[in-house]
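Removed from the display is one protein chain of the complex; every other protein chain stays in position.
Labels A, B, C, D and E are assigned to the chains in the order they are written; within every chain, residues are numbered from 1.
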């Protein structure tokens, strides 16, 4: 058990970070194992609520891929993927919307409320928060790049953040499902990392915090000692171009780049499997993930 | 085609009602055929948006029974009913929540937004709007009334209307799915008429407007001439007690009674199949449905 | 009698106009027969009050020529006119001020209040609303244009609209008599069309609505089929220059031009003898008068 | 010429009164010779403006008897009086309204504005400020008191002071003509002392200041040494009852009594012929008129 | 060094206390060794600043006995004491005021500001914060209790907390020297524990935190195991009456009783020599001092 003086030391270590971040907005992308494992889930929700009580203004964006797959399976529907993106017909996007908005979102809202904060669920249709348009998948075929229509997968065309400001100013925690509304009222499923990035940009957020299932970024994938604590905007762009960032990490780093380019102050890739990783990244001197910062050369 | 003077006459007829209702809150229960038929749907949405533009503050509560049944069927699940209430196991309430919150609610929000107003979807978990507890069905068995546990069907225990005020004050139209949150975070499906009544009471609303599939209330069911335009609170209670109101009309009249008892000013039962019935009830001298008013003897 | 569906159609036709004009300011010049005939009077007042209840912010400017003449006659005083302008000595302007401020203005205020809105009478001296200077009449004499001093007829030198904003923000309808105050405290009688135009410009009003005794503007005076629904700013200027607009219509079209040049959005010349012409011009698709809009070539 | 130290002494004498009255409301009845003589007029206006600049909130109510008589004479109309009240037919009240609202009121507003403050003219119809009903004259006939209908002479039935608060809060000086509006929109001429008293009561004013043509009240009319500086509410009532106050002073003392009974703090009867009597009464230790205070026995 | 999970555990332990105390006011009496030892001083200041950053509203009251004595010695003046209270002539109170206001207060203000918060120094004369009257010492003489005049030692007669609210609402930390102002402008030195208690009562503070040189209260002075974590109001009164609390602890417990009686929620006696005792008392489950709570029997 910790001594009183050890406890005090932790509190004092938090002091400059509290001073720096009180009143600021932090967008948290909540996904991956941190949404499935019950202990991780509890830890993330506690972190969000503690941030809120201390005076930071959290905005949560969540994903939900595995649960969409599960519902489609219940409907006896198999998904196909193009360039890693699910081909999304009308039935599929309706299932995605039901799961994201009517199941995952309401559950997160409920968990936050039970910890004593007040959350309100949103999706991109509420107050036209996320205006979407069809995303075309890029396929490499015979040496060419072709655009392929994969249905109701969307890009964010515009963010109308007024409803978020209204809720933040009244002390609520907005929890956002990554569904966008098209010009004719149709629904689009959008990658949650990108939604979080666009919202962080629209809010000029102090932080974008992406919870992932990895520790962060390594300069050399095979070398545990090559962990990168701080990555510059320029270097992040170069690493993607050079193929040094691969697979599932690409959209995450792209989201960080997009958020910073759009006006967010800092972006973090954090291991959601480590208990209380949000608090530790924000309130300790060393931090625990990879942060992407403006500038670089 | 109408002459200019006929048009002017309609506008002038509206004058005293606009004067009376501007700035007031009206809770609209949107359900039945008005949610299924596309023409009715368009007409109801236009009415809500016109009310909003004129300066009334609409709050929409919607139902969704048929679509819940349809989804359960897709899951290969048959519903059983006790005293007209669906027996609702965990899987059933999860399906109800997905349909109500993730399909019907988002669609209504989207339709309103496309007419130029700004809607925001809510359910009872958002900011703890509707605190629910298990509803026990009343079954008549061998001359006795027995309470039967039919699962996650809920009663409204408490309304926390702050989030509604926040949205109304910022010019949004709240659209509410009738899902309540229990003490342990579980979901309850609640009758939408009752939800609308409880919210009308909590807001001390000027009006509760229940859209139904009938013209209103008749003193004598077989006699078209016995239509009741205005029914007093006391007489409404007596008609229910005397069994003169039956079947699906009972919960609607009970909802009117509950709303008035809790502080709403007036309640209306309106035929949702008649185009623009909301506007006509509010803004014409004759009105078109049955209104339930305080008092009586 | 209209059917319910016909009534609903009128209301739905109003929808886009309400959406567009709620919260906007409309300056109404009230004069001519609409001030004398009791039915017209009632109709105009109802229109103003309906506009107010719907959420438009009306500002009324009134004239009063015939009543000034009548009072002067009572005093045994004959008016002479130069270029259509009354020669206005000290006694005449005092009579004009008494009639405009102490009779016509108080009557309009009273009529509006009795319809349930709250009006407050103003004249140009209140809070220095209209700073005036002597207007010199232009007389054509022997091929030359000469300026002639015709006494206390004024031009608007400056508008101080603060008092109007104060009243509008508190929900009052300002009713303004066209009397201006000179540098030494003397009173000036000012053409009410011009006063309305200057106020519309100072308020950057959405609309200037001039009630007249004609239907609107015709391209060819003798041809009923040449009625102009929409006239561009540039064409209006050209028609005046070319003499295609004549007589009493000149100051009205000049007022429209002045209002648009000063920042008002649109100006309308409307037949005050047609019942509810204000409502019909604002809230129907076809409108009924001539509107003057920015631009043109 | 005064020495610097004498000037400083005057300022320091003002100190406690400024401290006491800043932010408070003072209702000034402006009438009598102070409205006719140009020097008196200038002095009163300066006093009102100084009060305003120092931070007191003046509300001006004015009379206008002599000018009404003059206009009626121009119309060739002779006035008759019952119990000192002018018999007021429709033509007479119209003339009174024109003179009070369209001549005297606008002149006072203009004079105040030219001293650098901002005045706004009101009459009882503006925003329903003064709701009036017919006043019946009391006539002693054959030992009986009979009520006589003398036309459009009114009593104040209700004060709606909102428009006064709106103007005061925005820094304007309201200047009020004693015309009230009846239930059917008709005009009533009301005694200005009573209007001032009713308004002082409605505003819970700190002071009612009645400018008169006498020095104040004497205990013994013939004895200059019996001047009363301070009179209690109770004694004022007794003196009227005992007939020790007579003639034109009766309505003034009654107005003081009415104001105090309705919630005003203090009432003053001041000689409007003495230059700057308002300032001297308020800001000097001795004062110069008769003050009526609550209490007494 | 602590592991990341140990750090996270401390933060999570803080969660319920932050939730409870954010936005609440805490009055801290800063005195004793915590004012002399530089490490203690740094620790207390950090604690106050962390409380502030987290959202608690701290108000600091300080003492200064030893430094007053030191200055008097510099003046060649020896202090005498009656019943533990310094006999305070005019020169002594002037010295006390100079030291408290011009030395200790400015130093605390400066230390807080250098940690990134914004402090403003006050004493009881500022905005009449502490109205004081002469305190009479109670002396036991020949079996009787006699009141003795010991000069400018004061009691708090009235607290005018407006200036504290003004500063708190603007985000400042008020730092208060225990000097009160008498009716004739004279200065009084007041016991800082009592000042803190009176201010906690006037502010209806959530907490009164008294920093002392002892660990807290023991039920049995000789027995380290008899430490009292929570003491009820009633028991605290009884212990003083029974003489079970003695010496310097008496005024501290009396201050706690006074604060609770006046409306403060809880009072704490804390060891100022233990680093970060303020944080540990507030933000840990066990706490470290003795808290006095309402109620008891």
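Just so we're on the same page, a contact is a pair of C-beta atoms (placed from the backbone, for glycine too) under 8 Å apart; a residue touches a chain by one contact, two chains touch by 3 or more.
In this text, all values refer to a predicted model and were calculated from it rather than measured experimentally.
Q: In the intact complex, which of the depicted chains does the undisplayed chain touch?
A: When the full complex is considered, the omitted chain touches D, E.
Q: Pick out which of D:54, D:82 or D:293 touches the chain that's been left out of the picture.
A: Checking the options D:54, D:82 or D:293, the one contacting the hidden chain is D:54.
Q: One chain is left out of this view; which of E:7, E:29 or E:125 touches it in the full complex?
A: Only one of E:7, E:29 or E:125 touches the chain omitted from view, namely E:125.
Q: Considering the whole complex, which of E:47, E:97, E:193 or E:271 touches the chain not shown?
A: The missing chain is touched by E:97.
Q: Which listed residue (E:88, E:187, E:212 or E:284) would be found touching the missing chain in the intact complex?
A: E:187
Q: Taking the full complex into account, what residues of subunit E touch the chain not shown?
A: Missing-chain contacts on subunit E: residues 74-75, 94, 97-103, 105-106, 109-111, 113-114, 118-123, 125-128, 162-163, 166-167, 170, 172, 179, 181, 185, 187.
Q: Would you write out the residues of subunit D that touch the absent chain, in ascending order?
A: Touching the chain left out of view, subunit D contributes residues 2, 4-16, 18-19, 22, 46, 49-50, 53-55, 116, 274-276, 279-280, 283-284, 288.
Throughout what follows, only the chains that are shown with their structure count from here on.
Q: Using the touch definition from the top, list the chains contacting both subunit A and subunit E.
A: none
Q: Could you classify the subunit B-subunit C contact as same or different, where same means more than half of all interface residue numbers appear on both copies?
A: Comparing the two copies, subunit B and subunit C contact each other through largely the same residue numbers, since over half are shared.
Q: Could you work out which chain's C-alpha centre is the most distant one from the centre of subunit A?
A: Looking at centroid distances, D is the chain farthest away.
Q: Take the average of all CA coordinates in subunit B, do the same for subunit E, and state the distance between these two points in whole angstrom.
A: Chain centres of subunit B and subunit E, defined by C-alpha means, are spaced 58 Å apart.
Q: List the centre-to-centre spacing of subunit A and subunit D in whole Å, with centres computed as mean CA coordinates.
A: That pair's centroid distance is 71 Å.
Q: Provide the list of subunit E residues touching at least two other chains, using ranges where the numbers run on.
A: There are none in subunit E.
Q: So how do the chains connect up here, line, ring, star, complete, or something else (other)?
A: The chain contacts form an open line.
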